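The structure appears right after this line, and notes come after that.
Of the protein chains in this complex, all but one are displayed in their positions.
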Amino acid sequence: MGLIRSPESDPILVDFASEIGSVGPVVVRGGGTHWDLGGGSDPAAREVRPPEGIVGIRAEEMTVEARAGTLVSELHEALRPFGQRTSLPESPGSTVGGTLAVGWSGIARLGRGQTRDSVLQVHYVSAEGRLITAGGPTVKNVSGFDMCRLLVGSLGTLGCMADMILRTRPIPEVEVWHRVVDVDPAEVLRRCRTSASILWDGRSTWVLSAGYRADVDSDLRALSELGSLRPDHPPDLPPIRWSRRPSDLFDMSRADAAVGRFVAEIGVGVVHTENPVEPSPPSPGTVALQRRIKDALDPTGRFNPGRRVGGI
Amino acid sequence: MDLGLDRSELDACVSCGLCLPYCPTYRVTGADIYSPRGRIALMRAVQEGGAPLTDEVVDSFETCVQCRGCEPACPSGVPFGHLIESTRESLVEHGHRPPLRLRVALHALGHHSLLLAGSSGIAVAQRLHLVPKGLPLPAKLPVRRSRLDASGDDVYLFTGCVMDAWQRDVHAAVKRVIEACGFGVSPTGGDAACCGALHQHAGLGDDARAQAQRVVDSLGDTKVVLVDSAGCGAAMKDYGRLLGTAEARAFSERVFDVHEFVAGHVDGLPGVEPLDLRVAVQDPCHLRHVQKAHMAVRSVLKPFVREIVELDDEGLCCGAGGAYSVVQPELSHLIRDRKTAAVEEVAADVVVSANPGCLLYMRQAGVVVAHPMELVARALDA
Partner (left out) sequence: MFGTRLRKTRPHAGDDRCVADLVAALGVERVRSDGAARLLASTDASIFRGGAAGPVCFPDSTPQVQACVRIAAVHRRPVVARGAGSGLTGAAAPLGSAVVVSTTRMNRVLEVDVENRTAWVGPGVINLDLTHHLGPHGLHFAPDPSSQQVCTIGGNVANNSGGPHCLAYGVTSAHILAMEVVLSDGEVVMLGGLDAEPAGYDLRGAFIGSEGMFGIATRIAVRLTPDPPAVRTLLLSFADVDSAAATVGAIIAAGLVPAAVEMMDRRCVEAVEDFVHAGYPRDAEAVLLIDVDGMAGGVEAQATKVDEIARGLGGRVRVAADEEERQLLWKGRKSAFGAIARIKPDYYLHDTVVPRGKLVEVLRAIHEIVDRHGLLVLNVFHAGDGNLHPIIAYDSRQPGMSEKVREAGREIIEVSLAAGGVLSGEHGIGVEKRDFMPLMFSDDDLDQQARLRGAFDGLCMMNPGKVLPSPHSCSDITELTEAKGDLWG
């Protein structure tokens, strides 16, 4: 018998598992902030709400355990007194579980890290209705295969996440947004080591500089040599999001009508645009492999039917 | 089968593998069987596990360059050089003798006048184009050698066997530098001709001990013995262990690499204009890994050249390995290719090597190489 606290001992998880059950199409709905992703869900699937609430903040371990239905904003609010937060991006109404299911990182990933890397442990319900533990509670762990990474970005098609332990990070001493116009964004990336985010719309570059005050100040001095630097708020992001190699972003042009208005995450490769763009095709040979993974973990295809992940 | 290996020396290896990248044969093959860890595992298998001495096992042992680059990399202090020497000696006892031509050559090393005459003969033949190309010989052996007269009685300069025959110019340069430091030099000459290192590496333990004893006997006073060949110096510093006598231990205490000695007197040398050269230092394995005297080369050379650069290969062997390039030409060439690539990287005017074997072997690959003392002597005379 295991020495780790079993999820079966947690009545909230047990209730959630029994609600998911072992038969019939089912989908877990968090904040629904990206509900149309992957073509949306089959209306025939039963909607289940995930459990909510913060289970425990372990500030000295720099970890936090929360139910999947907890709002990210609420989680970060609770962590703030400890001077910590997670890598997860906040958008109004988004939940921790939903954010992991989507898998996207926030615009400040250069400084705050990627969503996928922040997940330490997940309790989820399998297609057979069993409570499963993936990963472990500590900040470092290679025991067994990495089911956590697989669940992040799987849009709820492999298992129904119930709660999770996330790594937290200290909130930097200083975080400030500035804007500079008509400079090479690559140069901004080179000069500003404290940049947690660099956004570029083809003309303006917004920089979130974060770190120790002395370092942020010295970076801002270096940036002001490029052009006039003004405190600003980050720009609104156009609705469509796609992904490229970081260097591809520099080729983008405001004149490209097909793209429309865009905001590019410099040094990352994500671009937010007005108009949809053809997504990159899945890597060769992986469609069959992804299909096998789906079939192995959800043999009857009951999880989030209709929703497409990648090429399947 | 008993390889005569000390159990506790074998036990010191915990198979962590940290030695692997420092082994030239592993570096060029990527095969465990050509690694120190692999060789130790095979020693154990043969001596303690009842494994047969197959051709492949023998091959694993015989392909070791004995550069001892693995020793400083080993956190547990496995005395690999000793293990492989003992193993090679046991191989010879079990009938795995070195090839005949090597045995003949090694035999000649102990007979200095024969060696000198033979070398001159080959030199003449070279000039008559009678010597096939591709033999592991310098391109142009000297037909005649300048005399190397004693200039005093302060220190011995060990002249050795092959080096005396092929590179007496280097001895002359070394002598020049030591004299400039204010010491009278007594070259050792014929009686103490060969240090026996090559015999020892080939597993010919009895021959090695006989040579060593001759050297100890013929240099039996209290003068320090300076050596300008890193391989010889390393062997002579180890006579105490090899011969196991108090006399040999006392002798080994008196042996110094010439750079160690000059480094202690470099302030006494006259200030001269440095040579306008960018010099890359190639550390002979037995200077770096065994004598650990390689930094002395730099401190001696520094005042006399414009710039010293390091090779970015962490002191990996050049492949010469005494007679290694003769008996294992294939691996030896692969190892040298790595070295020449590292040399090309640094774009130096000249490479210095404090060991005649390395020097000749790299020269054959088209690298411009000098003994460090040659550069110092040249700077002093300029």
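Chains here go by letter, A and B, matching the order in which they are written, and residues are numbered from 1 within each.
The definition used in the following text is that a contact is a pair of C-beta atoms (placed from the backbone, for glycine too) under 8 Å apart; a residue touches a chain by one contact, two chains touch by 3 or more.
These numbers were taken from a predicted model, which means no experiment stands behind them.
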{"item": "Chain not shown: contacting residue from B:1, B:31 or B:124", "value": "B:31"}
{"item": "Absent-chain contact - pick from A:27, A:75, A:263 or A:309", "value": "A:309"}
{"item": "Listed residues A:204, A:218 or A:275, member touching the removed chain", "value": "A:218"}
{"item": "Where the unshown chain meets chain B, residue by residue", "value": "11-18, 20-21, 28-34, 38, 41-42, 45, 51-52, 54-57, 59-60, 63, 73-78, 312, 330-331, 334"}
{"item": "Residues from chain A at the interface with the omitted partner, ascending", "value": "1-4, 6, 58-62, 83-84, 103-105, 113-114, 116-117, 126, 128, 130-134, 136-147, 149-150, 152-154, 158-159, 169-170, 186, 193-194, 211-215, 217-219, 243-247, 265, 268-270, 279-286, 289-290, 292-297, 309-312"}
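Everything below uses one rule, namely that only the chains that are shown with their structure count from here on.
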{"item": "Centre distance in Å when chain A and chain B are each reduced to the mean of their C-alpha atoms", "value": "60"}
